[in-house]
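Apart from one protein chain that is not included, each protein chain of the complex appears where it belongs.
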Amino acid sequence: MTSMRILFTASAAALLVAGCASTKLEEKPAPVVEQSQPTPAPAPAPAPAPTPVAKVETPPPIDPLNDPSSALAKRAVYFDFDKSVIKVEFQPLIEAHGRYLVEHSGRQVRIEGNCDERGGREYNLALGQRRADAVRERMELVGVPSTRIETISFGKEKPKADGHSEAAWAENRRADLSYR
Amino acid sequence: MAIRPRGPGRGRNTLPSFVAAVMMHSLLIAGMWFAVQWRTSTEAPAVAELWEPLPSLEPPAPPPEPPPPAPPQPEAAHPEADIVQQQQVRPHAAEQPSPPPLERRPIEKHEPKKTEPKKVEHKPTAAQIERELRETEQRRQAEIARITGQVAGSAHAPSASAGVIDDAYRALIKACVLRNVRFAVPEGVTDQVYAEFQVELLPTGEQAAGSPRLTKPSGLPGWDDAAERAIILCDPFPRRPDGTAPRSISLTMRPAEAR
Partner (left out) sequence: MIVLKTANSGPYNPPAMPKTRARPTRVTSLVVLLGLAAALASRHAPAQMTVEITGVGSQQYPIAVAAFKTDGAVPQDISEIVRADLARSGQFRMVDPGSTAVAEDDSVDLPQWRSRGADTLAVGSVSHLADGRFDIRYRLYDSVRNTRIDGESYVAPVAELRLAAHRIADRIYEKLTGDKGVFATRIAYVVELGHAAYELKIADADGANPQTALRSREPIISPVWSPDGTMLAYVSFELHKPVVYVHTLANGARRAVANYRGSNSAPAFSPDGKNLAVVLTKDGNSEIYLIGIDGSNPRRMTSNDAIDTEPFFSADGAWIYFTSDRGGSPQIYRMPAAGGDAQRITFNGDYNISPRVSPDGRLLAYVSRRNDLFQIEVLDIALNQELTVTDTVRDESPSFAPNGRLLLYATEVGGREILALASTDGRARARITGPNGDIREPSWGPLLK
């Protein structure tokens, strides 16, 4: 990662110099705004949860979010083309996550909606949003307060699967649950 | 000497001769009978019964839907160089080949369940206009030849033929000028927009000094100049079939047809 950063910064600097040297229009060229290190996003993989305070002498139970064998290990809901309807097979998963959130009031979740590559960017952003919202509504049905759910969309900007096949498209029509 | 038939049964025994006569007559009649029969009897024609049904005539397969819209000529290949050098317009060394017909579709206000039927309006291309004008010109010339032949031979010169000659001559002028009109008509220009020019011709068909003269500007930027150039480039103007040319012509130059 560090060497990547050095390479990145070096090439950015080179480009910066090149940009300034090239022919200009009336105004000064826009300075390259180097991105400051963005706040690290909560990783899609479960972050190690703090061990819950033990109330009894028995060893503390593993947070189900960290348990790879629990239902909550699955964080993705998939959708049909052009649709934001929650398919029946995903309802139990969403409800399980919802119940978890109800029981762990310290937890927040961000639901990230995605689309496959077909169609306009902004409309797909809204479509991904609708998918995330559909998941949230189902969570609210099991009692999660909306203040602990944020829904955002990546539209078609961050596909998980590359390619133009039906399989890639199906993989990308997805809402992800991201805990923080 | 009158011959009187002998009465029957007189004289010698007539029975054998009677029998012979009957036999002969019968033979004769039988022969006649068969002869007549042979001539008039028609044999029933040989009939072959078809037990297999004839193949049914199916309607021809519907033509495949053209991909909407029909893609025109492929893009010219361009080198993978700097972004500056990437842009290429379709062939610009020669006159642009006729573009594909532009399909303008109206939009219906009601919620359609299927896609709307497409009304294809063909905007005439330069090549088409030329072709049509040439054809019109040829037809008119043939018409002129026929009518001038008539006029020369007839005592009366009906005014209609003079009109036909004039129309044919107008078509020649139009073809001559139109081919040099180079102007990209902006969208939305109506047929109400036009420029008028006065053209003065010498007997040779060449334009006199000062011709053409703009007598009514169109108000459409660039059009008056483009029209004037086209009139200048028609040089010399066509002459009438009798070799004369009108002294002056008023040309109305209109960029767009009525929509």
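We call the chains A and B, going by the order they appear; numbering starts again at 1 in every chain.
Criterion: a contact is a pair of C-beta atoms (placed from the backbone, for glycine too) under 8 Å apart; a residue touches a chain by one contact, two chains touch by 3 or more.
Just so it is clear, the model here is predicted, and its values are computed rather than measured.
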For the chain not shown, touching visible partners are A, B
Looking beyond the chains shown, say which of B:Ser17, B:Thr204 or B:Ser248 touches the absent one. B:Ser248
Mind listing the chain B residues that contact the chain we can't see here? 67-69, 71-72, 75, 78, 80-84, 86-90, 92-96, 99, 102-112, 115-116, 124, 126, 129-130, 166, 170, 173-174, 177-189, 191, 193, 196, 198, 214-217, 219-223, 225-226, 228-230, 232-233, 246-257, 259
Of the residues in chain A, which ones touch the absent chain? 12, 15, 19, 22-35, 38-39, 41, 110, 118-123, 125-127, 129-130, 133, 150-155, 157-158
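Methods note: only the chains that are shown with their structure count from here on.
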Just give me the whole-number Å value for how far the CA centre of chain A lies from that of chain B. 66
